[in-house]
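With one protein chain removed, the remaining protein chains of the complex are shown where they sit.
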Amino acid sequence: MLLTVFALFAGVALVSAIVVVLHRNPVVSTMSLVVTLVATAGLFIMLGSPFLAALQILLYTGAILVLFLFVIMLLNVQRERTTTTRMSGMFIGAGICALVFAGALVRLFWSAYADTAVKPLDPEAFSLVSVARDLFATYLLPFEMIGLLLLVAVVAASWVAKKPESADDPDAIEVVKQGEPR
Amino acid sequence: MIPIAWYLVLASVLFCIGAFGALTRRSGIAIFLSIELMLNAANLTLVAYSRIHGDSAGQMFVFFALAVAAAEAAVGLGLFISIYRLRHTIDVNRLNRLRW
Partner (left out) sequence: MVFTPSVIAALAMTGLWMFALINVTPIMLWLERRAPAFMQDRLGPNRLGPLGLFQAIADVLKFIFKEDVNPAGADKVLFLLAPTIGFVASLLTYLVIPFGPEVTVAGHTFPLVVIDSDAGMLLFLALSSLGVYGLVLAGYSSNNKWSMMGGIRASAQMVSYELALTIAVVAALIPAGSLNLSRVVEHQIAGNLLGFLPAWNVFTQPLGFLVFLVAAFAETNRTPFDLPEAESELVAGYHTEYGGLRMALFYMGEYQSMAILSALGATLFFGGWSLPGVDAAAAGAWIAGLPLIGAIGPGLGTALFGFSVLIVKTYIALFGFIWVRWTFPRFRYDQLMRLGWKVLLPLALLNFVVVAALAVAGKI
């Protein structure tokens, strides 16, 4: 029973991950990443942390990937033209590297943890109270710094993405048409 | 209970798929998506380890990693918008001059 559920989540995650990296339409890639993240959230639940699963769906798929879709629609990103990259050296080289690295990691993890007996899940260790205690007592400083980081990110993103004000603005950057001499 | 090694194996395969995508794609958005895939694989590894040791520190790490990924996505996409405004392309093969 658990095996079926795991196989379902893992299979869906793998297939949609492959679609993410191979499909040429960026919107389809983003939606496949949504599917991968939801499958991973299911795996989080199986590993005993429903909070992280809910947070992953809420933050990652519900906010970050929506932002991706906005930018894709705003910039009207077209389908990628890959007539030159398929079967090129980079493609094959990257494929071999990824396979070798995957093989090394899989061998490493399998040999190290194949027969690790995991203790049964202690409901107290991963409950709401313990998560709250960790966040606000043990890891209070990183928590506050994350708040600061998000503030910095908001300010930075809104400054970087704003339109240049006018031609006389000293901070404005001139637009260079493709191929024109500077 | 599923043997914990399977979660780690799955995470490493996802990571390598993401790495392959980050190396191969031409569109900046697609590279960014592959990076998010790698981050997700790392999060899965962390949660698996947290389960092995029964220690919630792994889950806290994932919590902070999610927040950092959100911040990074915001700034990164702002950068994409700015780059597109200047060079009218997201193709990383064309963005090969280290000036505006």
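Note that the chains take the letters A and B in the order they are written out, and that residue 1 is the start of every chain.
Following the convention adopted for this analysis, a contact is a pair of C-beta atoms (placed from the backbone, for glycine too) under 8 Å apart; a residue touches a chain by one contact, two chains touch by 3 or more.
Since we're looking at a predicted model, the values are computed, not measured.
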Among the displayed chains, the hidden one touches A
Looking at the whole complex, which of A:V28, A:A112 or A:V152 touches the chain that is not displayed?
-> A:V28
Chain A, residues in touch with the chain not shown (by the definition above) = 1, 25, 27-28, 31, 34, 50-51, 53-58, 61-63, 66, 69-70, 73-74, 127-128
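Operating definition for what follows: only the chains that are shown with their structure count from here on.
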Within the complex, which stretch of chain B touches chain A?
-> 1-10, 12-21, 23-27, 29-30, 32-34, 36-37, 40, 43-44, 47-48, 50-52, 54, 56-57, 59-60, 62-64, 66-75, 77-82, 84-90, 99-100
Chain A - residues contacting chain B, complex | 2-3, 6, 10, 13-14, 17-18, 20-22, 26, 29-30, 33, 36-37, 40, 43-44, 46-49, 51-52, 55-56, 59-60, 63-64, 67-68, 71-72, 74-75, 77, 80-82, 85, 90-91, 94-95, 97-99, 101-102, 105-106, 109-110, 112-114, 116, 118-119, 121-122, 125-126, 130-131, 134-135, 138-139, 142, 146, 149-150, 152-154, 156-158, 160-161, 163-164, 173-176, 178, 182
